[in-house]
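I have placed the structure first, in the form of structure tokens, so that the comments after it can refer back to it.
Just one protein chain is left out here, and the rest sit where they should.
Letters are used for the chains, namely A, B and C, taken in the order the chains are written, and counting of residues starts over at 1 for each.
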Amino acid sequence: MYKIMNEWNGKTLGKEINNQIADSVVDSDNDSVFIDSQKIYEVMKFLKETSGFSFDLLSSITAVDYIDHFEVVYHLKSLITLSKATIKTKVGFGRQNQPEIDSVYSLWKGADFQEREAFDLMGIHFNNHPNLKRILLWDGFPGHPLRKDFVTNSQSIIEEENEN
Amino acid sequence: MSIKSEPITINLGPQHPSTHGVFRMRVTFDGETIIDVEPIFGYLHRGSEKLAEERTYTQVVTLTDRMDYVSSMLNNQGYILAVEKLSSIQPETRGVWLRMIASELQRIASHLVAVGFLIQDLGAWGTPLTYAMREREKILQMFEMLCGARITNSYLRPGGVFMDAPEQFWNNLTSFIEEFPSAIDELEKLLTSNEIIFSRTKDVAVLTPEQAINASITGPILRSTGVQWDLRKNDPYDFYDKVEFDIPTHNAGDNYSRYLLRVQEMRESLKIVKQCVDFIEPGPVRPHHDEVPFLLRPPKGDCYVAIEGSKGELGFYLVSDGSISPYRWHVRSSSLINLTLLRDMLIGTLFGDLFVTFGGIDINMGEVDR
Amino acid sequence: MLGFGLIKGLSVTFRNLFSPVFTIQYPDKRVGVFGLAKSKNKSVLALFKENPKQILIAALGMAKVKVKIEQSPRFRGNEFVWYDDRCTACASCAKYCPLGIIEIVTHASEENLQAGGNYEIDKFDIDTGRCMFCGLCVEACPYDALHMGTDFEKGNYLRSELVLDKETLISQVKNPSSWFRPQFEENEYDPWTSEVSDSKEAGRHEKPNDEKIKQDWVNKRKFNG
Partner (left out) sequence: MFEFIYNILDFSIDLFIKDIKFENYILTALTGIIIAFAIINGVLGGVLALIWGERRLLGRFQQRTGPNRWGPQGILTSTADAIKVMFKEDIVPEEADKYIFNVAPLLLVIPVFIIFSVIPFGISLYAVDINVSVLFILAVTSISGLSIICAAWASANRIAIFSALRSVAMLISYEIPVGLSLVGILLICESMSVMDIVIYQKIPFILIQPVAAMVFFLGSLAEINRTPFDLTEAESELAAGYQNDYSGMKWGLFYLGEFAAAIAAATVFSTLFLGGPNGPILPGIFWLTVKVIAVLFVIIWIRASWPRFRIDQVLNLAWKGLFELTLVNIIVTSIAVIIWTDGEANRLIYIGLANWIFAFPFVFLIFKMLKTKNYDSDNKKLIRYPVGSETPKFHKEKN
């Protein structure tokens, strides 16, 4: 009675996406598809609105700091086709101060708080997000704590606070 | 005829009797009508995700306890499943059954808290809450028998549970299974047909399934809008594909259906516990230390595991770099994401509906802020 | 429905008005005459002869009886039980503690060095003020030297007094919890009534004799080979 959800193979999904949107897939492995960060919005729109994919539920957005670059990870689920997929994007090569990526807020409202959280804790700037400000930490918090180069020294935070 | 009035802005929280913790809302009223809501988070932010990067995989279990402290068994379960998937550990059968029993009991406890506090927010002076707490107390006592703690359990370990259940636990569980249906009946008799509750929650803060899915809302709120979506059925983990239960749904998508759905889910959970007790067989509850050492070193890679928590999809994203501690640990907290539509649900309703809706969403600040 | 739901609700609360109390009074409870007699296991008359004033107070419902909350034997209390002669100062507990609150300072024993003898423990501090009682240290201890305690009435005015040092741990009453210590549960040990002062009873590993060590060694070789 209840159907079981399947997981997309990254390579298959990557091929599908690449057929539709040229040069969008950078890499793919068994679990996930790596998308060019410039085309993320286009790909997401395709994945959400095309039947056969129709990923209507955005499970999670998160970001990982890989020292030389950041990786933004999208976990998508489709209630209609009962499938799930993982989409990844690499941004911020060479440790830019503000890695940038397009927001998917206009596709999924559920991206609102999650993108804000990724911005707050990892410092990834989501373009076109209507209300991109810190969510868990207070305004004026120095740095983004989940980055690997964040100094976890409470004394330095207090000193910087006092200077401000 | 309309009276000219001026909007008034009130800060509700972080110190407020019914914000379920340290939640803060900046609410703008026009008379009694809400015209704007801005939720403000972070008063309980403890940096769990950063802390986990300095702890071993087993030590992180203690952090998950403290996220959603009314459903810590479920948090443990989700995290342990992620670790098991990441390091491809085959869990012991008896351990899996035991953790299913524990997590279903925890779901009941969590829903009892949700229902109790929802009615508390409606203004019933604690009576339904104490009746709910009375039942929760029994569950917490069983947890104490299992793992020596009532709230911060840390009961699960990679590969199963840390210790087999004692003899007394089974006695208590049997009597609980017998008594609990009548306790729900009592609660329902007190609440379900109550006209005041009915008139205050019916058709308030209505969500359509499209809205809810678009905002990534999961769990009881999504099911109350009429979507039959439960990860225990649609993406089975542990042995949920071996037990039989239903996914209750409602079509209204209002506060009342959220309340009613939680009550029905408690009954379903009890069904699962019953079947688990039938299925369970003697055996080891966790792999030997040689197979699953204390200092786990999962291979390089990442994984995302989502379970059906008491409040929605509870996801754990783990990245390993091959060392003894996670490289990155992200929690997809359903409490936070379920609040996405809070503003849309509240605008146009009255002050009295504010905390009722808030209680109907059922969040836990420990999980919202992490 | 027409208001009958409201009346139904009233009937539920009214029925519960006469049902027994489910909460526990702590640290002491107020009892009447019969409650007092029951708690002391004497008849009312005997109590009256013994101390009439007490009966009078009890008649007003003001007699105090100490309450000891019954917890499960696995209860992780607010203290630790440590057997110094079982401890080899391997510091596994200190390594496994998520918060790093166990401090161990050792030096090599001068007497048994050649025989691979024990380390001497200079310092064994557990800062229970920062402890979250997850019990991972107990799980890590390979020689069952460290146990969770069961007592939870450990309130203090100073944080420094919450640090359990070596002397306190040795001298205190030892009511180890059976958390991760299945050997206690097999003997139906109840930490709330009995204590384990003998360190030999606390461990699950008996010291193996030479023959067994040899046998084990042979078995292991066979298995690996």
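The working rule: a contact is a pair of C-beta atoms (placed from the backbone, for glycine too) under 8 Å apart; a residue touches a chain by one contact, two chains touch by 3 or more.
These figures come from a predicted structure and were not determined experimentally.
The hidden chain, counted over the whole complex, makes contact with A, B, C. Here one chain is not drawn; of B:225, B:269, B:325 or B:340, the residue touching it is B:225.
Screening B:49, B:84 or B:121 for touch with the missing chain picks out B:121. Across B:89, B:354 or B:368, the single residue that touches the chain missing here is B:354. Residues 3, 6-9, 12-13, 16, 30, 51-54, 78-83 are the ones on chain A that touch the missing chain.
Residues 1-3, 5-6, 9-10, 12-14, 16-17, 19-23, 25, 30, 60-62 are the ones on chain C that touch the missing chain. Contact between chain B and the unshown chain involves residues 8-10, 16-18, 29, 32, 119-127, 130-131, 134, 190, 192, 194-200, 202-203, 208-210, 213, 225-229, 234, 249-251, 256-257, 260, 350-355.
FYI, only the chains that are shown with their structure count from here on.
Taking the mean of the C-alpha atoms as each chain's centre, chain A and chain C sit 47 Å apart.
Centroid to centroid, with C-alpha atoms defining each point, chain B and chain C lie 30 Å apart. Residues 2-5, 31, 56-60, 62, 64-65, 73, 75, 79, 82, 84, 86, 108-114, 117, 121, 134-138, 145-146, 150, 152 of chain A touch chain B in their complex. Residues 41-42, 45, 47, 49-50, 213-218, 227-230, 233-236, 241, 247, 302-304, 306, 313, 315, 317, 319, 327-328, 330, 332, 336-337, 339-341, 369-370 of chain B touch chain A in their complex.
Taken together, the chain B residues at the contact with chain C in this complex read 55-56, 58-59, 61-63, 65, 127, 131, 134, 137, 141, 144-149, 152, 154, 162-164, 166, 168, 186, 189-196, 198, 294.
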